[in-house]
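The complex is shown incomplete by one protein chain, all other protein chains being positioned as in the whole.
Per-chain residue numbering starts at 1, and chain names A, B and C are given in the order in which the chains are listed.
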Amino acid sequence: MPEDKKTPQLDELEKGPWPSFVTEMKRAAEKNPAASDLLGLLERSYEDKTGHWKHGGIVGVRGYGGGVIGRYTDLPEEFPNLREFHTMRVNHPSGWFYTSESLREICDIWEKHGSGLTNFHGSTGDIILLGMKTEELQPTFDELSDAGYDLGGSGSDLRSPSCCVGPARCEYACYDTLDMCYDITNEFQDELHRPMWPYKFKIKMSGCANDCVAAIARADCSVIGTWRDTIIIDQEEVKKYAESGMNIQRVVCDKCPTRALEYDAEKKELTVIPEDCSRCMHCINMMPKAIQPGKEKGASILMGGKSTIVKSAFMSWVIVPFMKMEPPYDEFKDMIRRIWDWWDENGKTRERLGELIYRVGMTTFLKEVGLPPVPQMVFRPRANPYVFWQPEDFEEHK
Amino acid sequence: MPEDKKTPQLDELEKGPWPSFVTEMKRAAEKNPAASDLLGLLERSYEDKTGHWKHGGIVGVRGYGGGVIGRYTDLPEEFPNLREFHTMRVNHPSGWFYTSESLREICDIWEKHGSGLTNFHGSTGDIILLGMKTEELQPTFDELSDAGYDLGGSGSDLRSPSCCVGPARCEYACYDTLDMCYDITNEFQDELHRPMWPYKFKIKMSGCANDCVAAIARADCSVIGTWRDTIIIDQEEVKKYAESGMNIQRVVCDKCPTRALEYDAEKKELTVIPEDCSRCMHCINMMPKAIQPGKEKGASILMGGKSTIVKSAFMSWVIVPFMKMEPPYDEFKDMIRRIWDWWDENGKTRERLGELIYRVGMTTFLKEVGLPPVPQMVFRPRANPYVFWQPEDFEEHK
Amino acid sequence: MAKIDIGPPDYRKNLHPVIIKNYGQWKFHDYVKPGVLRHVAHSGDMLYSIRAGSPRLVSIDFIRDICDLADEYCGGYLRFTSRNNIEFLTDDETKIEPLIEACEAKGLPVGGTGASLSNIVHTQGWVHCHTPATDASGIVKAVMDDLFEYFKRDDLPARLRVALACCLNMCGAVHCSDIAILGVHRTVPVINHDIIRKGTEIPTLVASCPTGAIRPDPKNKSVVIKDEKCMYCGNCYTMSPGMQIMDPENDGIAILVGGKVSNARSVPMFSRLVIPFLPNNPPRWPETVEAVRNIVETWIKHARKGERVGEWIERIGWERFFTLADIPFSDKCIDDYIFSRETFRTTAAFKY
Partner (left out) sequence: MAKIDIGPPDYRKNLHPVIIKNYGQWKFHDYVKPGVLRHVAHSGDMLYSIRAGSPRLVSIDFIRDICDLADEYCGGYLRFTSRNNIEFLTDDETKIEPLIEACEAKGLPVGGTGASLSNIVHTQGWVHCHTPATDASGIVKAVMDDLFEYFKRDDLPARLRVALACCLNMCGAVHCSDIAILGVHRTVPVINHDIIRKGTEIPTLVASCPTGAIRPDPKNKSVVIKDEKCMYCGNCYTMSPGMQIMDPENDGIAILVGGKVSNARSVPMFSRLVIPFLPNNPPRWPETVEAVRNIVETWIKHARKGERVGEWIERIGWERFFTLADIPFSDKCIDDYIFSRETFRTTAAFKY
């Protein structure tokens, strides 16, 4: 950006208590001409009320089909340093845990090759290296690879799986989200790096039903920790909560969605009706010292989540109510491979898994991928009688 | 039916405490050969596990396009008296009120011309005269007409409107269902008798939200009595209920869907939060002596109800939250005419109103029939951002 | 020539004098006993309604019988309800017991009021329709015989509304019933090309198929069906007799539960498919009778006072319903039609 160019609108956004991305852009602009041009281009967008980026082209690094988002400005004359301004998606470590050392390594590489601007993190979970020339792609990758980093996904492939902080810090984790995320990401490197499917596919892992990575909304496959038996109540701790002034009836029991909890205010005792509890996490959230998940832990697998394009936003729905979730995660891997194969065979271009299942019907899906139908898959049965009968159904009845 | 023909399966159905239709068929069979054949044909169906009626043909009476269901057996050789066995739909009086005299008149006519079998009533509400020859149609109609009866609907026309017992007997009625039913049926004689629309259209009127004619499920237009102000609570009567041992908190307040009721057990006083009440009728049902509908009475108009063919069963949904419902019902008549015109113009063959609105969108419907959008029309707003903008929307914003 | 378009008879001429006097002036009602309602007017007048069951498919002799009863005990005033029961109307309390006796003597059970099982709304079946997958009156008789006590009692958890329709056209409007008995076809229509060539509008026929299973076959001047797309709704048969849908071997009954129409407490709800198929077993359809009884008894055992079948199930969850009622869950219960998505369980919170 020419030295004298002013950014009065953006300057406005340096004011106020929330940390400013404009300040960050200016810091980068000091060292990097592309970042400097970006400031100017964004100011222009604020004037024009429109974006100034062209539809991306296909750029990448050797051996990979994705991981880079190509980007070119539509004002290359004015902002020559943005002629090429691609983004690289770098796969993050499970749970977004870093040491300062590891972060500095990335910064150093990025200082050398790119704009110096980043997103920590992208919405799918990757480290986003924002803005570089085509010629810098391969060298950047090479150095990242040497430093132990690899690319995330883009295009019609698996996207970087992500997971909640899980057992690293959270007492609620019902399986090792970090390990599973690491394990399956390594297992599915080919799927992650070489687009081959009808469309993108996302996997997110939450250690419990609080779903701190929003898996149910944001992933085609949502792995949500749970247990098969009953919550464990520590009556001593219940008493302490009661004595500390908590209105257990109102705060805990009355908000239990299944009314599975009974509180004896006199005895200060809390009991659960095991078959009524839907494992929603509410009571545990309210009294983490007194209530714990059951002992037989694992996860529910839900599928189909995605945002609004094309057939509306879908949330994932129950596909397997309970699965043990332990290394080497073979049951999960087998299942997801079966499902991918089926999707790959039946899906139209740019049809997400959820949309395909909706289009052909859950029953067909279950049959073809070999999963048993259970009532947990639906809130309620069908309200129409439009049943498809199969030849084998008639044999049964004979 | 040949004298010696046995009906062992049907005979089984003469046993047991519930009154038997077989007994009724036999009573008719004694006097009428077609009824006798019907016994035999039905026994045959019980043996074969299938119906023995052919697809109906078009038969009718002069001046009418509907009101008769043509019917012919597929076993005319064996059951010659069922060669023609048509049904006539006779429009019932509002609320299905009769005197023995009026009923006897129908019986006498029917004894002369038909099988002597009837349904009191058909599922839409008509008196069903079940089974007659083609040649008897006109004479039957003529005599019915002389006796003050007219035909109901069939085919793509208005069907006989029906209504609950309403003010004739029920303290809950928020408008005069019987009068309205009578009035609009007379108003829309042409629509009722001469099919001219894409498909059938049903109107049902319930005096309150208990909906004793199942209008919301069974009618394209469901008129459901309600009030605009607040329920009226008689505290003296509340006390009496309390003293009689009713657990008002549990039975009434805890089941109020909006938790709009507060009960003071000490004072035995019940109060309502007016803006929270959704006028569901529950508390009134529980304490008819103590609670009454408000004073500003009328009806909610809901539309779109129908059973499962083609696009699934629909329940009617709110189109007009509140309309005064008084003779001559002009507002209602104007509106329904506008809606019929729109449906007639836009509906495909055999497309019910609800299906058409679903297909083209509520917004389009509202705009084209001139009804204002209000949040009462929906449980909740759209979850997708797929809004259609209109030229006039842009002018507004300028 | 007879007059046309005279409209229905004027209901006002059929109203009991005490109704005319107190029209719109009723204060409250209560239950004298099962089958007997008392409505009290602001004037202090009272009206008694004695409700009796009817098979609906009745002879004129039956109608004359009830006219006799109405004449003898009610000054000739009576009505039918929206569920095809008969209601005798009188303002004379002393007539109640004699009338009940006379009804029962004629085989007319008195009951069906309040929290009871009322009459089963139903349809034509093999008696008069061309498309039934099952009979109507016969099953109703069998089920009502079996559940008879619940017509006479009014201490169920809530009212119990059973309906039957003999095919997917659902003339019994079973789609919002506590328990729905529905005749279902299960095989692809058998095409009679001659009939189609004779009188069928092919575009309309093609358009009638909800799933687009029917394709025109111009060469043959007829149509073809894509078997795997057909879900046997029979709508094409309604359009053309050339699409025979009835199949004695494979037709039968599906059971749906949990519907309601009143707005009291909870919003109206659709009935939902829990048993996809039971065979046609005339004359008494024992499998169907047993299935209905099982659901009713499970409900009575587990529901709280005031809970309709659907309200009870929504409280405990459908997954629990299948367990409690000991009904095996079938993939057929999972929706795969237009609005299926809304039925999928998009939460990790559920019961086992």
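Note that in this section a residue touches a chain if its C-beta (ideal position, glycine included) is under 8 Å from a C-beta of that chain, and two chains touch if they have at least 3 such contacts.
What you see is a predicted model; the values in this text were computed from it and never measured.
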| item | value |
| --- | --- |
| Chain not shown: contacting residue from B:L42, B:L144 or B:L302 | B:L302 |
| Candidates A:V59, A:L75, A:C212 or A:I232 - the one touching the absent chain | A:C212 |
| Where the missing chain touches chain B, by residue | 209, 211, 216, 224, 226, 228, 257-258, 275-280, 300, 302, 304, 312, 314-318, 321-322, 358, 360-364, 366-367, 373-389, 393-394, 397 |
| Hidden partner interface residues of chain C, rising order | 263, 267-268, 338-339, 341-342, 346-349 |
| Contact set of chain A toward the excluded chain (per top definition) | 9-10, 12-13, 15-25, 27-28, 35, 38, 42, 45-46, 48-56, 62-64, 69, 71, 85, 87, 91-104, 106-107, 110-111, 116-121, 123, 125, 130-131, 141-146, 148-150, 160, 162, 164-165, 167-171, 173, 176, 178, 182, 185-186, 189-190, 193, 209-218, 224, 251, 255-257, 280-282, 285, 288-289, 307-313, 315, 348-350 |
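Heads up, the rule we're going with is that only the chains that are shown with their structure count from here on.
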| item | value |
| --- | --- |
| Where chain A and chain C are represented by their mean Cα positions, the distance between them in whole Å | 48 |
| Centre-of-Cα separation between chain B and chain A, whole angstrom | 50 |
| Separation of chain B from chain C, taking each centre as the mean of its C-alpha atoms, in whole Å | 13 |
| Multi-chain contact residues (two or more partners), chain A | 312, 383-386 |
| Of all residues in chain C, the ones touching two or more other chains | 168, 175, 210, 233, 270, 337, 339 |
